[in-house]
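A single protein chain has been removed from this complex, and every other one stays in its place.
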Amino acid sequence: VLDSHTAEADRLLPADPATREVARHLFSRVERLPIISPHGHVDPALLRLDSPFTDAASLLVSQDHYVTRLLHADGAALDELRIDEPGSAREVWRQFCRRFDIFDGTASGYWIGRELRDVLGIDARPSADNADDLFDRVGALLATPRFRPRALFERFDITFLATTDDPLDSLEHHAALAEDPSFTGRVAPTFRPDRYIDPQAPGWRESTEALLDLPAATGPTLFERYLRALADRRQHFVSHGAVSADHGPFRPRTARLEPAEADSVLKRLLRGAADTSEAELFAAHMLHQMARMSVEDGLVMTVHSGILRNHHRPTFAAHGPDTGHDLPVRTDFVEPLRDLLEDYGTAPGFHLVLYTVDETSYSRELAPLAGFYPSVFLGAPWWFLDAPDAIRRYRETSTETAGFSRSSGFVDDTRAFCSIPSRHDVARRVEAGYLARLVVEGRLPLTRAEDLVVDLVDRAPRRAFKL
Amino acid sequence: VLDSHTAEADRLLPADPATREVARHLFSRVERLPIISPHGHVDPALLRLDSPFTDAASLLVSQDHYVTRLLHADGAALDELRIDEPGSAREVWRQFCRRFDIFDGTASGYWIGRELRDVLGIDARPSADNADDLFDRVGALLATPRFRPRALFERFDITFLATTDDPLDSLEHHAALAEDPSFTGRVAPTFRPDRYIDPQAPGWRESTEALLDLPAATGPTLFERYLRALADRRQHFVSHGAVSADHGPFRPRTARLEPAEADSVLKRLLRGAADTSEAELFAAHMLHQMARMSVEDGLVMTVHSGILRNHHRPTFAAHGPDTGHDLPVRTDFVEPLRDLLEDYGTAPGFHLVLYTVDETSYSRELAPLAGFYPSVFLGAPWWFLDAPDAIRRYRETSTETAGFSRSSGFVDDTRAFCSIPSRHDVARRVEAGYLARLVVEGRLPLTRAEDLVVDLVDRAPRRAFKL
Partner (left out) sequence: VLDSHTAEADRLLPADPATREVARHLFSRVERLPIISPHGHVDPALLRLDSPFTDAASLLVSQDHYVTRLLHADGAALDELRIDEPGSAREVWRQFCRRFDIFDGTASGYWIGRELRDVLGIDARPSADNADDLFDRVGALLATPRFRPRALFERFDITFLATTDDPLDSLEHHAALAEDPSFTGRVAPTFRPDRYIDPQAPGWRESTEALLDLPAATGPTLFERYLRALADRRQHFVSHGAVSADHGPFRPRTARLEPAEADSVLKRLLRGAADTSEAELFAAHMLHQMARMSVEDGLVMTVHSGILRNHHRPTFAAHGPDTGHDLPVRTDFVEPLRDLLEDYGTAPGFHLVLYTVDETSYSRELAPLAGFYPSVFLGAPWWFLDAPDAIRRYRETSTETAGFSRSSGFVDDTRAFCSIPSRHDVARRVEAGYLARLVVEGRLPLTRAEDLVVDLVDRAPRRAFKL
């Protein structure tokens, strides 16, 4: 009797029977709505080339640093999680299955369970015992046409998918997809200029020099050439369907520099003569400039801030970025963004979506900001906070101040293509559960909750990202 | 069936049936208790003159920056929300009704719904369709004697109402009310000296010069004259029934200066020769001096800290203060208040009530401070945190450390007179729900919960504010 409390269909819905009943009803209104994914990291080549996924480990483990970080914490060396020679995929998968228990209670564990079940139709819990069997079964499925990326794109019912791209990217995959009559999905690039505008980002100098080599880099000063080249690349993205520009500053600081000062700082930076505080000031000024360009060219400005990248330098040296030790730090928004918001916070058409990994900022800063500035949207729970209880806390700590209309809608922000449906499913269930509680506590009419659940899934991302 | 889960009477009570039953029982003990409002911003002239409210927009929208800020975020210009010419009240009301959906899930939306229903007897949800009808119906009601301020004061059953006043205010309205045999309520002023003690507050120099022109401003040094004038004005407030002095420093920093140093800093500040750090130091010293005066004259010291005022300077320039862009920032208490608490924290009779908009400080700093210092009381959730879920979190994050006896009781802190009953009703329901959970989890005997719910509503504010 204990194990039968929860029907499979009721997972993640609140335990209280009355609330669960309302939540189930609300969820049913959005369960099958198409997926809108306005920010993420899927490789556009995946859809352009439509090459089959090769094996379970590549699909679910080795590319996903949410997963490898926990395996590493549990004692697996990152070397052992790399797929680089024949047979290593199976070895990685065995590691994963053997250690699967450590994922209990985590968002990653939940998603992978759902991917196995809902995408692959496999209703088994990974373990040392079934590792080889699962590897073989998944491999066999992935070799069939039903599991090719485009077939899954269609099956997942994705109506809009944004990738994240380097400003100098040719966007050839996006162009090819747009021209391909056999592919009807909408896949848009996103302009992500961090390594061109943050002098402390790895590779900044080489990137900036490449930018300055572009034909569009004309003008009387170096800084002017630099700005024009950036603006030109943004136009390239706009013409390829981009709707947003994404920024990942360590701290969301903004500042205003006079053009002459910016020019002289840029010169010192390029010849390595500037110190850290000048580098930070320049980055702050460039965030301000990016807002100005967004006002001008209409790209939605998204800011993902508060992550200290590559915390463990020895691991970075050996394995490169995105290896699980990007770690959150305390993040303020109200004071750091003041200059930017004074200049552009009420500019017509400007959209600024703010994401945080410091959930204390929801009630303290982000909801109050979004509750005054027409440009500011409250970004969905991001990275470590993209999980059932954290999403619930996001609603509980922001809605009483900012309501529902100021939220960006869910963003999966993933490079793990097959996890997209599970992630959206989790968000939809949690939203339904939150709304159901408001109904049962007499704080929201049921009819409004019925509208709002659709609004959050469908209209909110369209509004925030101008789709 | 879905919409009938929650009886009107059970709103805001917990969903679990057993907990709800206990909560309903506890709430019944306080539902009709008189209202004690020891801190707020109602204009005393309202009650002295007893002029009728004019229209729905003036009553519920244009004066309430909780409401106008969200309308602004939704696209309404602040100009469109100002009532300044014939017909503009109706236009403002239409804006509000048309956009009413954005208030779903917010505290403001909940309060306005209750005001319409409980105060005005109108059981309709505002919308574009019924805007004019509602405007007319509300206008007609407000013209009747039942809806004059004094009649409402009596109907609301307010036994104590504190206003917030400028130190140089004559307090004539308070004096007149006290002498008026036809008005039996108790309306007390509150001494709010920010613009006289914080050199960074707008108008500080003019205010301070006016203060120094008072006859009481005598003494051997400028600083001594300044202190004596302040002390004299506090006495003026005491003699008009004030029970507290309220302070709104940006950060709750305190410091001790030698009198000679304070004198010289004050002089430099007045002639514009001091820098920001001196201004901050002087403000910190004056917060310390205010504590000393509270120890001497018995006024309860309340501190509302952590708000960055007038974030969007262009809006401030065009529309003045209190226009919805006062925004919370991270706030610390333990270190900044150390000097003050060392000198006065155990002084007999001293009461210091601390409010925050950074809810992380409840469990980390405020409950531990209130759990040691006999002077420190944990202020009720304030401003953005005065909402059902936030009040619940306040209890959950403070009670396990500080118990119930260290809390200030609910404070509505509003200038929206008609929202007072709704705000207290929300707090009472949430307290009842929290206590009910403790009972159902076997953490509190029911008989104690029955006492405590009354204590929190009635005895706690009397204790903290010396009523």
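To keep things simple, chains are lettered A and B as they appear, and every chain counts its residues starting from 1.
The rule is short, and it goes like this: a residue touches a chain if its C-beta (ideal position, glycine included) is under 8 Å from a C-beta of that chain, and two chains touch if they have at least 3 such contacts.
Fair warning: this is a prediction, and the values are worked out from it, not measured in the lab.
J.: Of A:G105, A:P181 or A:P348, which residue touches the hidden chain?
T.: A:G105
J.: May I ask which residue of A:A89, A:A387 or A:A402 touches the chain that does not appear here?
T.: A:A387
J.: Given the contact definition stated above, which residue among A:P167, A:P199 or A:G324 touches the chain not shown here?
T.: Result: among the candidates, A:G324 touches the missing chain.
J.: Considering the whole complex rather than only what is displayed, give the residues of chain A touching the chain that is not shown.
T.: The missing chain touches chain A at positions 2-3, 5-6, 8, 10-17, 69-70, 72-75, 101-107, 109-110, 125, 308, 311-315, 324-325, 327-330, 357-360, 384-385, 387-390, 393.
J.: Taking the full complex into account, what residues of chain B touch the chain not shown?
T.: That gives, for chain B, the contact residues 14, 16, 18-19, 21-22, 25, 330, 332, 334-335, 338, 341-342, 345-346, 360, 363-365, 367-374, 376, 396-397, 399-406, 437-446, 448, 452.
Note that only the chains that are shown with their structure count from here on.
J.: Between chain A and chain B, tell me the centre distance in angstrom, where each centre is the average of that chain's C-alpha atoms.
T.: 39
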